[in-house]
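Apart from one protein chain that is not included, each protein chain of the complex appears where it belongs.
Which chain is which? They are A, B and C, in the order written, and residues in each are numbered from 1.
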């Protein structure tokens, strides 16, 4: 049953130290504002799950919020490395970070299985890859009909999933449009969910088969205009590619990063935090 | 690569005697016209797959086209039994019919697995049910992470799937709207597919996340207005509930049925066949 | 006032079943009687009850009762419509359903349901439609309500075939399961609502016992209509009579539905 809460209240209520948290959005609709609020509330020891960690997790990791990362592609798309992620993995700065590494297909299937209430996902995956050698969560399973061996991974079932969407109606039903990624699965797989939206409207104006999350499948909704910036919200604002490029220099150096975060996140309020 | 073919040509080319055929449509968009063409072409020994056999399979079975039926609910919705199906199961008339019986959840998952290129589907299903005792295709599988036992069924991978949809564009891309059932999965799980559509349009006018089947995932498209009647096509014509009720009396008696089929199907042409 | 109403046993059953649904309950609705009761609940005391049909229609608000589980009305009035695999995987199996609301052809002492056949599987006396969504609705919903007319043919000592689990042949099938299964397996049938009474499982044995009799119904009538030596709760209540409003809304709903489904596919409907 969705409650409309301030972002501060939503994060405070549903994100605990030590929690397993998925913030999803596949390039599109990345919940930056919510990530910043998690940083401001100094959450610690989080297990962060995300197919493509992106800048949002570079920031959370760089600020010491995470002790574990489950992911499948960790980079700044089209730009380069995530320097804070690398510093945590390679130099254990600011705190050690354990990584659990999958492929996109495996994580997508693991979210799907989580949403479907299953304990594991089956995929035709990891054939010939070294990933199963370094991730003991990748096992194999035998088809009971053909005898074929396939890959199995545990389903993803976060304590809380956080996503951003275009809009909610006044009841709290949410419309997600465009590149919908794994957001529906992330929300349905989780015990709790926070959805930030650009705006609240009287009518969603959705087509008959639109991707709508009913309010009874959501824990909290926070209205956060520009809540996905510097990523983008289809129909609202474009991706700030320049910022994505600039991030490389900001994140490369520990102090530059710390200064930027202090100025743009720690000293910002919940609504104005998205860089 | 979709080819626009007459229904006669499409059925002739892709439905062989002995083939495994899925005609899907969950109450909505049932491909009656195509089913009638299969009857007119006197196909034999088909394995018919369909979650809800409905009148279309009552007709195919009553006309002796099928030797096996894979299904999960066989009735005339809101009316009663499918008399031709019962006659075939109980009295082996006009030919014996083997049945393989699942639940909806299992068949939906089996189509999903077929579309996903997997040999089997896993579900939290059949707990305490006698169905696994009478269907040796329902097995169990153990989660490699939790040790929990779940049900496993073979994926559905028909030789040909036949569905009806609202419209195709001139390239052959197809839009399905409303109750979309398992049609996308049936088409993607099959080696070949035939899609009948109400009309061909310049632009599908679909939303960003609409259920669209690309032309390169379809074998043949046939333009058959009213191709789903007496079921319905959302946005085109409603369900002919009166006919569904009338069917009970028509199908109850072997001769009445045969007369009706002769008059309305065998002696009709491909376009005018849908009662 | 309400006691003066001329209420049929069937209406009594529907109203009683509708009252079992709370507002904001998420209910996976079987076609037929459950659909009637669930929509009555939505049109009376529980306007925010969320109705889900297996055709993929989420949170639907039909103006008339569907004849089939996939009527266009269900889609047109739904919040959204998802594919059938998604419906069963994410919404039912994913644990989002509070109440699975089912009808049945046979039900036994341990609330097991049979919609498959009468007789032997390979040589059936009567072949019924089959399981449909019920086997997984009954095990993946948090609890199950069953609604069925009371008769000795329907209420049998042991069903010919367990299509859908109640509590198993001996009442223990939901106990001692794998902990992960236990997290997902619902409580099973917590109420059976008939045109004579309400039955609930005995907390110890899970045998269905009569907990409420509808107004004017005798114990003998229930005993007569039940195919096993039916037991009664220590204290058997009387089901509250329907209110005038409930009966009025129910009859209007059924009349609307009748008119809607009686017509041919008329021009008027085509235009709507």
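Here is the rule we use: a residue touches a chain if its C-beta (ideal position, glycine included) is under 8 Å from a C-beta of that chain, and two chains touch if they have at least 3 such contacts.
Since we're looking at a predicted model, the values are computed, not measured.
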What are the shown chains that the left-out chain touches?
A, B
Which of A:15, A:51, A:66 or A:194 contacts the chain that the document leaves out:
A:51
With the full complex in mind, choose from A:33, A:123 or A:175 the residue touching the hidden chain.
A:123
Of B:18, B:96, B:147 or B:208, the residue in touch with the unshown chain
B:208
Among A:37, A:169 or A:185, which one is in touch with the chain left out?
A:185
Footprint left on subunit B by the chain that the document does not show:
1, 112, 115-119, 173, 184-185, 188-189, 206, 208-212, 214, 216-217
Need a quick check: the contact residues on subunit A for the chain that isn't drawn.
26-28, 51-52, 71-75, 77-78, 81, 85-86, 89-90, 101-106, 108-109, 111-112, 123-131, 134, 143, 146-149, 178-182, 184-185, 211, 232, 234, 237-242, 244
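One rule holds for everything that comes next: only the chains that are shown with their structure count from here on.
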Which of line, ring, star, complete and other names the graph you get from chains that touch?
complete
Report the chain whose mean Cα position is at the greatest distance from that of subunit C.
A
CA centre of subunit A versus CA centre of subunit C: separation in Å?
40
So what's the Cα centroid distance for subunit B and subunit C, whole Å?
28
Touching two or more other chains in subunit A are residues 117-119, 208-211
For subunit C, residues contacting two or more additional chains
75, 81-82, 89, 93, 140, 180, 184
